[in-house]
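This is the structure I have questions about; it appears just below.
Missing here is one protein chain; the remaining ones are kept as they sit in the complex.
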Amino acid sequence: MVVVMRGGASDVDIDKVVHAITEAGGDAFVSRGKHQTIIGLVGDLTHFAELPLHAFPGVEDVIRVSKPYKLVSNDAHPRPSTVWVGDSAIGRDTVTLIAGPCAVETEEQAREACRMAKEAGATILRGGAYKPRTSPYSFQGLGEPGLDLLQATARDLQLPFVTEVVTPADVETVAAKADMLQVGARNMQNFQLLKEVGMAGRPVLLKRGLTATIDEWIMAAEYIAQTGNLQIVLCERGIRTYEPMTRNTLDVSAVPVAQSLSHLPIIIDPSHSGGRRELVLPLIRAAIAVGADGVIVDVHPHPESALVDGPQALVKEDVVRLRETVARFAEAAGRDVARVDHERSTGAWGRSASVL
Amino acid sequence: MVVVMRGGASDVDIDKVVHAITEAGGDAFVSRGKHQTIIGLVGDLTHFAELPLHAFPGVEDVIRVSKPYKLVSNDAHPRPSTVWVGDSAIGRDTVTLIAGPCAVETEEQAREACRMAKEAGATILRGGAYKPRTSPYSFQGLGEPGLDLLQATARDLQLPFVTEVVTPADVETVAAKADMLQVGARNMQNFQLLKEVGMAGRPVLLKRGLTATIDEWIMAAEYIAQTGNLQIVLCERGIRTYEPMTRNTLDVSAVPVAQSLSHLPIIIDPSHSGGRRELVLPLIRAAIAVGADGVIVDVHPHPESALVDGPQALVKEDVVRLRETVARFAEAAGRDVARVDHERSTGAWGRSASVL
Amino acid sequence: MVVVMRGGASDVDIDKVVHAITEAGGDAFVSRGKHQTIIGLVGDLTHFAELPLHAFPGVEDVIRVSKPYKLVSNDAHPRPSTVWVGDSAIGRDTVTLIAGPCAVETEEQAREACRMAKEAGATILRGGAYKPRTSPYSFQGLGEPGLDLLQATARDLQLPFVTEVVTPADVETVAAKADMLQVGARNMQNFQLLKEVGMAGRPVLLKRGLTATIDEWIMAAEYIAQTGNLQIVLCERGIRTYEPMTRNTLDVSAVPVAQSLSHLPIIIDPSHSGGRRELVLPLIRAAIAVGADGVIVDVHPHPESALVDGPQALVKEDVVRLRETVARFAEAAGRDVARVDHERSTGAWGRSASVL
Partner (left out) sequence: MVVVMRGGASDVDIDKVVHAITEAGGDAFVSRGKHQTIIGLVGDLTHFAELPLHAFPGVEDVIRVSKPYKLVSNDAHPRPSTVWVGDSAIGRDTVTLIAGPCAVETEEQAREACRMAKEAGATILRGGAYKPRTSPYSFQGLGEPGLDLLQATARDLQLPFVTEVVTPADVETVAAKADMLQVGARNMQNFQLLKEVGMAGRPVLLKRGLTATIDEWIMAAEYIAQTGNLQIVLCERGIRTYEPMTRNTLDVSAVPVAQSLSHLPIIIDPSHSGGRRELVLPLIRAAIAVGADGVIVDVHPHPESALVDGPQALVKEDVVRLRETVARFAEAAGRDVARVDHERSTGAWGRSASVL
């Protein structure tokens, strides 16, 4: 960290800052310039983070240099992680397709959508039973019955599945049935949820908040990691900008940036960012090309009767193109398309999840 | 709502839309133009909101016209509400000052900060016991002991207090002691929390999310209102923009805009938006001038040792100016400075809260 | 400036940076930490600004500390400036009202709007003859005939006027007739225009770009100042954010922030930021309260036939309220409403402009 003193800061002001740093167990280097003095801090950032240096007299600015996360940072763990969801891996060597219905509506719709997903090459299914909705008048998901439907469908298709959990009280129920827990964009800084999801022992899919910086997103992953659970996959899903033609602006640069900071796998959700069916395949291509470790995609057998986000779901006609697109761009990116590794199976999906 | 058909939409496409609307109990008016056809929808929006018209073949766009909230909208309740917190009112005729420490750190600090607040004219105290923090390595608040400290201090000073609740499991504990529950910016779309806070029967202070539109914010209030609790106060606290010189950009326009849509009182938090002490008083002046029903302000006796947000807290030297500033601009705005109305007291603060 | 080296930077890398700084005439202070080394730079920033330190091997980040502007900064000129437009001042002691039609459409409309402006207490008139329009199919302004109309009207009313100039080739023509030249938001970084406007010798009204940081805005003023013309007034007019309910988000915090960095006067345009008539008066109140040195407001006698921005113009019924609002909030802010100072007049308006 660097503390920048105001032009008119006195020696007493400077001494106070140096003293506080030394007290906290750090070293302070004072560089006196013609107009301004700069104080460099060296030592364990964790202590300094608590020092309210900003509020000291004569301080103009405090500039953080080191990254504030530890467990999920590249420094701690230089090799990229692979996260296993059941027998399906998400990591730096492969491209993993996760697909399924945005929300579970009926048994038929869930089964049909999951079959479409498997046909397209998905090795992990997705589906929503608990839906966070902007309006209290919108469909809120089927809840536990939806979860049961998803579980039955996934078991039949012999694939693991990921589903969102929206509140701490539901974590136990969802973790008992799902193979991976999703924390949605709106809950990225729901810190109690992060902790409970971490403690559930399942791999976690952590979506970036609508307006979260990459730093804040990785810090949210650190909350999960602190519970001892490092089976975390980051998911970029578009950020809020002024542009009205897409629901959100997919920030593909976030993939290489996050990879330069953290060892966690990172995937992209092209369905929710674009918000329009015709954007999904182009954004999947961009996602794989930029280096994402996978994509998570909405599919729906009858989008015109979908209760949630129909306009962005891929349909039956898209299944073959989806499979081919993933294959073609994975190859260009020098990766294999992820496959289910039943050899690895321990008979207890999800429970076997671990970070390699 | 208006459904805009693509240039090449067929009559069959148009008929499908009209049929779906009629089925949902609405009326559809078809306007055929040279290049495009427009379908106007009339009827109860609640039903149409569920129709995935966006996903119908031939549909280019669906434009929502009516406002999607009911209980908190001006249509339902044309006169502005007054919310009572203990014997202190927040409403359209007065300017209410809420003040206190950002976080409770020690008994001395809490008492001193609350005394400063009362001296400045605050009729409601604020203080944080449970703090949502971006980093798991930052001070997370004292929790329940902090709550007890706040309660004791507030009772001594004979003022009600508001404090944040960050997760559904804490609602009961906090509601048993606090006079008003705050939902923070990060939790604005934590829908389970909104529901439980609503059901606690206390007045609620609902901060606008860092990147929430005014529409989404009022929809979040609707979630609370649906529990039967209309004692809701909106709080604008700055939105996230590209400008780095302020922590957030205070959106003063949100005050008249929200007042044109909802009957709920609205206040401004100048401390967290600006993030710098020297901006607090100018932003308080702007808040009162633009028509806010109150302001909520951080004060701290020793900000250079503050564990949270020291740089933005007002200090002892500011107390008199704070009092005078509120008085001067309340008068210019044609309002009275709010005062505690002990006549109204029922002996059970907070429990007596109601919407007039 | 501070140069932050990567964790793995070698001594050779560090020496290269130190050498480059010394070559440029500066001093470098090296602070070696356990994980990272920081290099503090002291000396004349102007030289270092040219050093591409970012591109040196081993450099992770370069953090600018000092402010990059000189002529318009508070350091150079600690007392706030007053800019004279004809006999009308804009400065820290007064609140100046600038008003008139957004665009000149007809002689009658221009005269009537300017009379409304004078009646409301404006001491400077505004009006657009050259209009930058997003669409080539929109009304582009009357051009020079519009300028003549404005001049004639202003002379009759004995008030100076400000008008926008959109391209360098028009500067001479406009400067010959107008008392103050406006550089619009879209042209804030049209550097050639800034230079030519500066050299025209007239006071300049510099609007903040739609997405300009406060730093970039003040740097744009520095371009003008470099021509020797310090008669510059900054104008905040709203920035682009994700919020759709207002045309732009008025950033009132920009007023105290800019005042802490620069000696130039700063005013607010509440008409273009809000984009709706009912927001204009509340935003004027906020502008004056937060400390703006003036406001610039659209008025129109018949907004329903306006060719540009009718929805936001104040109308005849608003004139008295506008006058009273400015007076009331100027008083609360401890300022006088600006008046024309004919004593000061030299008979050659505008030519007498100077910075006090």
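Going in written order, the chains are labelled A, B and C, and every chain counts its residues from 1.
Rule of thumb we're sticking to: contacts are C-beta pairs under 8 Å (C-beta built on N, C-alpha and C of every residue); 3 or more make two chains touch, one makes a residue touch a chain.
Everything quoted here is computed from the prediction, not taken from an experiment.
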item: Among shown chains, those touching the left-out chain; value: A, B, C
item: Touching the absent chain when the full complex is considered, from C:A99, C:A129, C:V166 or C:V319; value: C:V166
item: Of C:T37, C:T163 or C:N190, the residue in touch with the unshown chain; value: C:N190
item: Contact footprint on subunit A, counting only the chain that is left out; value: 211, 213-215, 239, 241-246, 249-257, 260, 273-274, 278-279, 282-283, 285-291, 328-329, 331-333
item: For subunit C, the residues touching the chain missing from this view; value: 16, 46, 49-50, 52, 54-57, 68-69, 132-139, 166-169, 186-187, 189-193, 210-211, 216, 219, 222-223, 226, 240, 303-307, 310-311, 313
item: Sites on subunit B contacted by the missing partner chain, in the whole complex; value: 2, 4, 7, 27, 29, 31-36, 38, 40, 42-43, 61, 63, 65-66, 75, 240-242, 244
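Heads up, the rule we're going with is that only the chains that are shown with their structure count from here on.
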item: Cα superposition angle of subunit B on its copy subunit C, in degrees to the nearest 5; value: 180
item: Fraction-based call for subunit B against subunit A, same above half, different below; value: same
item: Centroid spacing, where centroids are CA-atom means, of subunit A and subunit C in whole angstrom; value: 41
item: Inter-chain centre distance, subunit B versus subunit C - centres from mean C-alpha coordinates, in Å; value: 32
item: Of all residues in subunit C, the ones touching two or more other chains; value: 241-242, 244
